[in-house]
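Removed from the display is one protein chain of the complex; every other protein chain stays in position.
The letters A, B, C and D name the chains in turn, as written, and every chain counts its residues from 1.
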Amino acid sequence: MSERNGEVRIGVYICHCGVNIAATVDVRAVAEYAATLPGVVVARDYKYMCSDPGQEMIQQDIRDHQLNRVVVAACSPSLHERTFRNAVERAGLNPFFFQMVNIREHDSWVHSDREAATEKAKDLVRAAVMRVYFHKPLERRRVPVNPDVLVVGGGIAGIHAALTVANSGKRVYLVEREPTIGGHMAQFDKTFPTLDCAACILTPKMSAVKEHPNITLWTYSEVVSVDGSVGDYRVVVKRKPRYVREDLCVGCLQCIEACVFKEAKFDDEFNLGLSKRKPIYIPFPQATPKVVVIDPEACIQLRTGKCKKACLEACAERGAIDFEQKETYEEIHVGSIIIATGFQTFDPRRMPQYGYGKYPNVYTTLEVERLVNASGPTGGQVVTRDGRVPESVGIILCVGSRDERTNRWCSRVCCMTSLKLAHLIKEHTGAEVFIFYIDMRAAGKGYEEFYQRVLNEGVHFVRGRVAEITDWAMDPSEEGKLIARVEDTNTGFVRRIPLDMVVLAVGLEPQFDALNVQRLFGIGCSMDGFFLERHPKLAPSPTYTDGIFIAGVCQGPKDIPDSVMQAGYAAAEAIALADTGFFELEPNTAYIIAEECSGCKTCIPLCPYQAITFNEEKKKAFVNEVLCKGCGTCVAACPSGSIKQNLFEDEEIFSEIEGVLAYA
Amino acid sequence: MPDKPKVAFYWCASCGGCEESIVDLAEDILEVAQAVDIVFWPVALDFKRKDVEAMPDGSILATMVNGSIRTSEQEEMAHLLRRKSQILIAYGSCAHMGGVPSLANQFSREQILRYVYEEAPTVVNEQKVRPQPRHQYDGTALTLPEFRGLARSLDQVVEVDYYLPGCPPTPKLLKQAVLTLLSGELPPRGTVLAPDVALCDQCPRKETKPTDLQISEFKRPHWTQIDPEKCFLAQGVVCMGPATRSGCEAQCIQGNMPCTGCFGPTSRVRDQGAKILSALASPISAREPEEIEKILSGIPDPVGTFYRYSLAKSLLRAKVTR
Amino acid sequence: MEDKPITDQLVTSADWEPLVVAFFCNWCTYTAADLAGVSRMGYDHNVRVIRVMCSGRVDPQFVLDAFAHGADGVLIGGCHPGDCHYVEGNYKTLRRYHLLKRVLRDLGIEEGRLRLEWIAASEGEKVAKTINEMVEQVRALGPLRLTRRFKEWDAELASHEAEAQSEEVATHA
Amino acid sequence: MERQIRYQREANLEWARQFTKQPGGERLLSCIQCGTCSGACPLSIYMDLTPRQVIALVREGFREDALRSKTIWLCASCYACAVECPQKISITDIMYRLKREAIRSNLYPKRFPIPVLAREFCEMVRRRGRNSEFWVVFRMALRSNPFVLFSMARTGWDLWRTGRLSLRKERIRRINDLQFIPAASKEVD
Partner (left out) sequence: MEPPAKYLYYPGCSLKATGVAYEESLLTTLRLLEIPVEELSDWNCCGATAYMSVSEASATLLALRNLALAHQAGTKDVLAPCSACYLTLRKSHELATHYPEAAKDVERFLEQAGLPRPDSVRVRHPLEVLYTDVGIQRLRELTVRRLQGVRMASYYGCQAVRPYGEVDDPHEPVRMDEVLRAVGVETVDYPLKTKCCGGSLTGTIHEVGLRLNYILLKEAQRKGAQAIVTICPLCQFNLDAYQREIRKQTGEPIDMPVLYLTQVIGWALGGGFRELGLHRAISGRKLIEQWFTVKKEAETYV
């Protein structure tokens, strides 16, 4: 192969990365060593190879020394491989005559012994020099991008992303699992720190989604399969039967009135079981779409087929109720996907010491959001489950957060949510409110100011994590109360504080089925189970799967403004991709030289993309490079070495192995 | 006929099958004999080592050596013939890749000698006498060749120009090779003189291999009724065909036995065993380690199966701690 | 027999440091190794990482070649089952790994010298831990260094050649 | 007036570092000072320092403050703190470690009965291989506060009449097995 490519002239560049590399690796020594390797014409070290002067240095050398191969030893290829390939290309060389060596993330940042780190850098550089020798010119492949976008999840992040993309003129499919969009935000009463009403700012956006000509809204629906890749994803969406025809229902709610159940007796999901609903219901008055839904578990007709169907009568004119409705499947083609599937709150039953589920007057923050809400189950009255207006309320922070036994991360919103609820509870009841916190985190525009406001309202801030909530009184003043036993770390002694109501500020965690979603879309998860972004700072919405973006809490805990910002970012990425119209792929596909192939068919069942087919006429296997994604599994399995992979040829990898081991 | 090109044949550690295969040329052998002058062929003609030593260096056009190299004498002969020949051809699997004798590389010299001279069930040797390289008998020194620590392919001892693969090579390949040599149009040095494509290419059962093969069980040929029409792998019988060079005319397959790999890998493969391993393991129909192990237990001796002819030339060459 | 002294000599050679070659898949384990770097999780330096797109690209020949060229251990890192960027390349790796381990065992290479580990992109800590464990394990097993062993094995040939030459000289004299 | 100030030179950072390397001490540095340990501790209400404060002293290297505190001796090893700690710190084991060090460094409160009991107990076990509840308590009382024996008399009588008070001093047969004890404690702790 080297003969085919003529005389090999290699330039090697060792980056200092300021002191990031140079502090641990003797870059000068590495460059001097590289200069001694066969084929190497120039070897230099430079402060910042990725800077303009650094890139120009390479280009100048290509011209002056007729270099036809370039090796740069610097950071991870995931950061700057593209940068250097482009630099090489601008100097007239095929960009794939380039090889990058990772001596920062894989060397200087993980080792402290300078001598050993320098030796390692030499080994890695030698491997790259030996490898690049075998490189050959390659063409980047382009695939067209379908401009349509799928948004999964109809909370505030999904809503905002859908509207942004739709406003740019692209078609958007918004898929939501629940009967209505709105997500958790719809359940909130006020939003911190401004205390504006959540419904007032959310519902206009919900209607805008419904009305938007470019948005196809499918609620009560779930994505069941995803095929294809960036530019052309083929997605199947299951639409669950709501037993009410969406096109006919106008949301008059007369069916609910008519239902044979005169009393609402089923737990209302929207109010977290704090109130009841009927088998036919609408989640909340501003639900979007404003279409009722029938709960097949509760409805007598659907369970037994023996109901007098009063709802059907009530809707006789429109005929929207349809007990025969079956689930349907829609197949769509989109170029990119935005995932905004949100979160679930921590189930405090996992921490029995707080007595949730045992003591009726222990609540979660989300339940209290509904309690203080004017349209909530108590009409905005803050009363305990036994009907009393509490005189003392304790809010416990970090329940299911910052805890090795449950979730290790800080959920980011609980401090502010608790401040907000402390304010609202005090406003509604005048109770003494205790906030039990470990650290008060009020970073955000106007947040610290809000903390000050609540401090000044006389809320008690007890710095300490409550050890237990008990109803076991040790003093007459504690009879009939719940008692929090806690070290007040500010004063340094253990306190027992009697409370009428305990609010657990439950943390945010990945949805129970996040793993399924992750696998469905072929994206990654971080250690905590939230979806993994491509880069924590510079690409916090793209994923490692091209054309799939994540937004909102499914990526990690965040509050409403941050969710909205990330959703806008995801939308901008999707729009940019659609407007470019194509996507460039790595030319790392597999290929077969027909004369070498024996037609043994070993490779064919191994390809997950059906990219290899057997040509019955020629009795050989062929790789469809459009379908191939370049994993190389078939290459490794080909028993006669007849399948090869661009960028990862056998000779290239063998020479890398031999290169790192040359001194062994 | 003073100007006929000179050729020689020699055997090292081999079974004799390769010699037989030369005779298998049948009437064609006359054609060969007419075209060349056979100057050395211990199995058929009475020449001695000293005759070869007396020849000028490079005076033989081509020498075909079969068998692997196990003893010091074989080594010496290899060097000698190398020196005397313009072209040295490794003839047959043993010279090519070590062959079956190199499966002994799984054992140490001591283990082999102990077994052969002491432990084998047919041996009675109470004094535990072993042949010695040098022995004084009646005032005369007797010598025997040294038994080396490893069996080697010919090219691990001397430089080899061409390889004729097979256990043994087919008469057709031999004839073709001789004609090529005589034609003077020589292929690049190091070429294996057989098609560089795997056996499946020529396999009569090729059509019967499915494109969605999943292996849920490995069966050993002697435990199963083999369908004489169907691809062995499709029947769960290990066949080395996909990882083995063609040129054998699929003789084993036609005898309803799977390929055992004697032609060695294609030029694109460094380790035949590793490649068939990869090809056989990848499509196993299991995901859990226990299930995988269970299916793989159908191959009781992977080294003996995958490296039957090529252990000496495999990447590891031998059992590394013997 | 003849191999034994070689091993002993290698074990006692003070300059020996274990060397592990690691094949990491681009999406999970290589990224995790980048993360370990970004998070400055120090680990043993006796490892050399080679990037492949998928652990499924790891041809068993690569593993043998690494051993043959002097590696004392080989580590393969891929995505967790179910998380493979290429759907199920890692299962193919797993199956080969099981068969390859048996071949290695039969060829005298200890089990601990080859390891397959699933490391997700977020598991930087696991990269550091796995590498450290692997290096320690290989250190405990001692040197494999087939490059040196091959040389020792072939010493019997070299001596013969020298002998032959000296004989030749003698004859000529 | 006693001055309440600590100069940084008083902090024994090396000691703190060593502490975190011992079994059980590994997670000490993860402490977020939330006070769950103190809240969960049944005895924190009697302590001069809360367990959280002891952890903070250790972490910052204030060795003597930590070793002299009564807290470590009041710890009844009930592990309530350890199972509640959100950072999974083995607080009980840290208390044990501090107790050992306090005894070795002679920093424990001298007539405080708990360390006395611990030492009497060990002495008896070392000599006989078994401990006899009666004799240990008796000797502890003698060494800390003999008057307490009077108040114990009633309980003793109750035990005696129900056959629960054994005055036997037992001894194991292979007492030589225990010869490792002084060596082990010197060498490893």
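In this text, a contact is a pair of C-beta atoms (placed from the backbone, for glycine too) under 8 Å apart; a residue touches a chain by one contact, two chains touch by 3 or more.
Only a predicted model underlies this, so the values are computations on that prediction, with no experimental measurement involved.
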Partner chains on view for the chain not depicted: A, D
Contact with the hidden chain (one of D:A16, D:C37 or D:L74): D:L74
Chain not shown, touching residues in chain D: 23, 42-43, 46, 74, 76-80, 82-83, 90, 92, 96-97, 99-100, 103, 113-115, 117-119, 121-122, 125, 129-134, 137, 140, 144, 148, 151, 154-155, 158-159, 162-166, 170, 172-174, 176-185, 187-189
Absent chain, residues of chain A that touch it: 352-353, 470-472, 474
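Please note the rule applied: only the chains that are shown with their structure count from here on.
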Centroid distance [mean C-alpha coordinates] between chain D and chain A, Å: 49
Distance between chain centroids, defined by C-alpha means - chain A, chain C (Å): 36
Two or more partner chains touched - positions in chain C: 59-61, 65, 92, 96
Shared interface positions of chain D, touching two or more other chains: none
Interchain pairs in contact, sorted by label: A-B, A-C, A-D, B-C
Contacting residues of chain C [partner chain B, same complex]: 1-3, 7, 59-61, 63-65, 67-68, 81, 91-92, 94-96, 98-100, 102-103, 106-109, 144, 146, 149-150, 153-154, 156-157, 160-161, 164
Residue ranges of chain B touching chain A (in the complex, touch as defined): 196-201, 206, 209-214, 241-243, 246, 265-270, 275-276, 278-279, 282-283
Chain C contact footprint on chain A (complex, rising order): 76-78, 102, 104-107, 109-113, 116-117, 119-120, 123-124, 127, 518-519, 522, 524-527, 532, 544-545, 588, 606, 608-609, 629-633, 635-637, 645, 648, 650, 653-654, 656-658, 660-661, 663-664
